[in-house]
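Read through the structure below, which is laid out as structure tokens, and then see the notes.
Removed: one protein chain of the complex. Kept in place: all other protein chains.
Going in written order, the chains are labelled A, B and C, and every chain counts its residues from 1.
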Amino acid sequence: MNRNSIAFWIGAGLFLVVVALLPQLIRNEYPFFAAYVILQFIVLSVAWSILGGYAGYVNFGTSAFFGVGVYTAVFLFKATGAPLAVQLAAAAAVGALLGFAVGLLTLRMQGIFFSIATIALTIVIETSVTNWRFVGGAAGIQMQRPAVMAPFDGYVQMLVFVQALLVVLAIVIARYMQSSWIGRGLQALKDDELAAECTGVPTLRLKVLACVISGALMCAAGAPAAMYLQYADPSSAFNLNYSVSVLAMSLIGGTAHWAGPVIGAILLGTTQQLLTVTISSEVNLLVLGIMLVVFVVAAPEGLIGLIRKASRKRAEREA
Amino acid sequence: MDLLLDAVVIGVLLGCFYAAVSLGLSVSFGLLDVPHVAHPAFLVMASYAVFFLNDRFDIDPLLAGLMITPLLFLFGLVAYRLYYETFEKRGSDAGVRGIAFFFGVAFIIEVLIILQFGVDQRSVTATYIGKAWRIGDMRIPLRLLVAFAVAAGLTILLSLYLSKTFMGRAIRAVAQDQEALRLMGANPVKIKQWAFGIATAVLGIAGALLIIVAPVDPILDRAYIGRTFCVVVMAGLGSMTGTLIAAIILGVVETIVLTLFGASWAPAISFAMLLGVLAIRPQGLFGRRS
Amino acid sequence: MTSTEPELPLLRIGGLTKRFGGFTALDNVSVDIRAGERFGLIGPNGSGKTTLINCISGAFRTEPGTVLFRGEDITPLPAHMRTRRGIARSFQIPRPFKSMTVVENLMVALDFATVAGGFVPAAHRRDTVMAILAQTGLTSKADLPTTGLSQVELRKMELARAMATHPKLLISDEAMAGLSSSEVDEVLDLLIKLAGEGITIIMIEHIMQAVMRFSQRVMCLDAGRIIALGAPDEVMANQRVQEAYLGT
Partner (left out) sequence: MKRRTFLGGTIAAAVVGRTSGVVAEQPPIKIGMSMAQTGGLAGGGKASQLGIEIWRDDVNAKGGLLGRKVELIVYDDKSSASETPAIYSKLLDVDKVDLLFAPYATVPTAPLMPLVKQRGLLLMGNFSFQVNSKVGHDMWFNNAPWGPADSWAAAFLDLGQKAGGKTMALLAADQEFAQNLAVTAKAVAKKLNMSVVFDQAYPPNTVEFSGILRALNAAKPDIVYVASYPPDSAGILRAVNEIGVGDNVKIFGGGMVGLQFAAVMENLGSLLNGVVNYNTWLPEPNMYFDGTKAFFDAYTPRAKEAKVDPLGYYLAPFGYASGQLVEQAIKAVGSLDQKAIAKYLHGNEHKTIVGPIAFSADGERKDTATLMAQFRGIKDKNVEQFRSPGKQVILFPERLKSGELITPFEAART
């Protein structure tokens, strides 16, 4: 293990410890509500980047996976009263299956067709859930949280910790994929699919793998939302907002490195939370629009690209 | 049986309307490969311009649509230039970032509309709105007939333009082989810019139809992202008559499901159809690529 | 014109046909390529050369026709499986992995193509790559991004990347197009050197000198059919070949 890895694992551990201890330090609940939303977007963005960033296949169906996660949890909770951990695991499994199916069905297509297929998929799944009366259908469903488990003293605090675990898990997976043969294969096929195939890269299999992992993580990120909101309705769970925000976060952060979507999600997620409680009007949407345009025009590689460029320049100056 | 016939007739008319709002995208995305997710936002913007002219000066919506066409053409030229300078010129990865770019543009347009016109839905008045044409037992809304006629005319005009005029043929050529075009001494960028201008200009009439057929609100564009891309992809990229036929198929299937089966399944059926087409025939029903 | 050797050919193409819509790009092509052979493939533009190697390397699926590699029917295999069995290629227009350095380009091959031959241990990976780069004369460019390479370097990089897959058959698709005559010689020398290490090479080329100097056998395609196959000077002397070339 090199120094870089050691630093990473220590960082990840510290992060979890801090999140676990925060409820002791902060009695105020609001930061946990806000943190939950931001952490959720980190998981979604990192997961999205595994397919969208590494492989260059733009998934517009983030909300489909997220919503399926939500409704897997809702279904299990309603049918069996399963605990959160089971809901999460089941959502991840369903997400993996969905990713596998979507991947096989659509990843033979060129990039943009894949994107359009994911839009279509979102609508098909949302419509199906809307027609599924057991989980409330279009009218939505209200749920009562069960008692919180020790050692947590608030349910939201527990959900924040769960989401933080997912963040670490997502980053660990994304980081491993990026530095391993999988990441190199995805990068190769992103650059040139035919050349990659002729260099021995099993492109379809790698894309499906990326889609499975990405899908599992997205669904897992959605699962706790049912208990966070204690309510679920199809139009909120399958909101286009998830797809667009996650796309924006990943691109603003930069998709070449796992840290890109993390930075993007923190930056844009925090901005959105702040705007919600300050300006709080249609300007909120305007800010998202302008940030998207400015970033893709001025910083094509995202913040990560800017940082790299800056450090390269510094290195050149020093040399 | 009567109902089925009815549904088919209404579906065909509705499909023509879908074709009219998709034609521009069929040029910009189908022929030029621009991932123009802001196309529906441009469309809604055009509808609001039509609303403004109709509401303020009592101009017929279709005429208003024609009046804003030159402006939209110029707007399209500028928009493509911007897109070209920032993406195509630099080459790499335009797809992903292009999509994000146009999403950003779409949001900005939404907010500008809200600021100017408020969040309420708007509609226009014209003599052909709210009346029906009776054939025996059947009654067909006049506004749908207008949409049908205009859409058919627009498709024919655009097809003729693309096949008969020099510029039109150049646009088709640029879609297939830019290098060859460059060798012929034509500037592909100029041609694509022109084509994007055309694709945007068409939205004048399409926007008028949108607000004639049903009221519009500032975030209506989101409902049309799926529909328009569905039509263009199902058609096979860049085929104008294909667009018309695919749109009619979508309209008919949607209406039949809506009328005769569980209405709530309508969106799932039409998009499942798109998924099916993509899986079985990725080049679309009338695709140019093999 | 079929070979009469008793041993199995390295590559046997049998009755290969490829249609695009109504256009027949390859029409019932059959040919054997012997192990260790230096094989030239010529023909006018649009005659089906690139289509043929796309069919061999697996970029296209063929409906009628079979491709046998070392006695195994690889017709149903996707391209990457063929690469792993030992078929490597370069492209007419270079297709590097643009976001990577030269070394990383070759690493992809090491990561994926050598699965069948066992992974190269981590410690030796860079050494292995550097050895191939040395062979192709790219040592000094090892850690540059591919966007910084010249045309001839890109061609060599593609050959090097193909070599990193440890191929038994290397298909070079017009690796010399657009190069100066001294650069053509460089690339040609490289290909001959690789052939000397026992790699079978199919070379598609328009530069006749190069074809004549390189090939032990030459095949000429026209409109998707084989019109000549044999020793280089025989093929060049063939009247149909001359017509085909003059005709375009």
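Heads up, the rule we're going with is that a residue touches a chain if its C-beta (ideal position, glycine included) is under 8 Å from a C-beta of that chain, and two chains touch if they have at least 3 such contacts.
For clarity, every value in this text was computed on a predicted model and none was experimentally measured.
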Among the chains presented, those that the missing one touches
A, B
Tell me which of B:7, B:25, B:43 or B:154 is the one touching the absent chain.
B:7
Check each of A:5, A:80, A:110 or A:142 against the chain that is not shown and name the one that touches it.
A:142
Missing-partner contacts on subunit B, residue numbers:
2-3, 6-7, 10-11, 14, 17, 114-115, 118-123, 125, 129-132, 139-142, 144, 213-215, 217, 219-220, 223, 255, 258-260, 262-267
Touching residues (missing chain, whole complex) on subunit A:
28-30, 32-34, 36-37, 127, 130-131, 137-140, 142-145, 156, 225, 228-233, 235-236, 239, 241, 273, 276-285
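Going forward, only the chains that are shown with their structure count from here on.
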Please name the chain that ends up farthest from subunit A once chain centres are defined by their CA atoms averaged.
C
Sorted by contact pairs, first entry is A-B
Whole-Å distance, C-alpha centre of subunit A to that of subunit C, is 42
So which stretches of subunit A touch two or more other chains?
none
Do you know which subunit B residues sit against two or more other chains?
92
Subunit A residues touching subunit C - in the complex, by the definition given at the top
181, 184-185, 187-188, 190-192, 194-204, 256
Going by the contact rule set out above, which residues of subunit B touch subunit A in the complex?
33, 35, 86, 90, 92-93, 95-101, 103-108, 110-111, 114-115, 222, 225-226, 229-230, 233, 262, 264-265, 267-268, 271-272, 274-275, 278-279, 282
Show which residues of subunit C lie in contact with subunit A when the two form their complex.
57-59, 78-81, 83-84, 88-89, 91, 95-100, 104, 107-109, 111-115, 161-162, 165
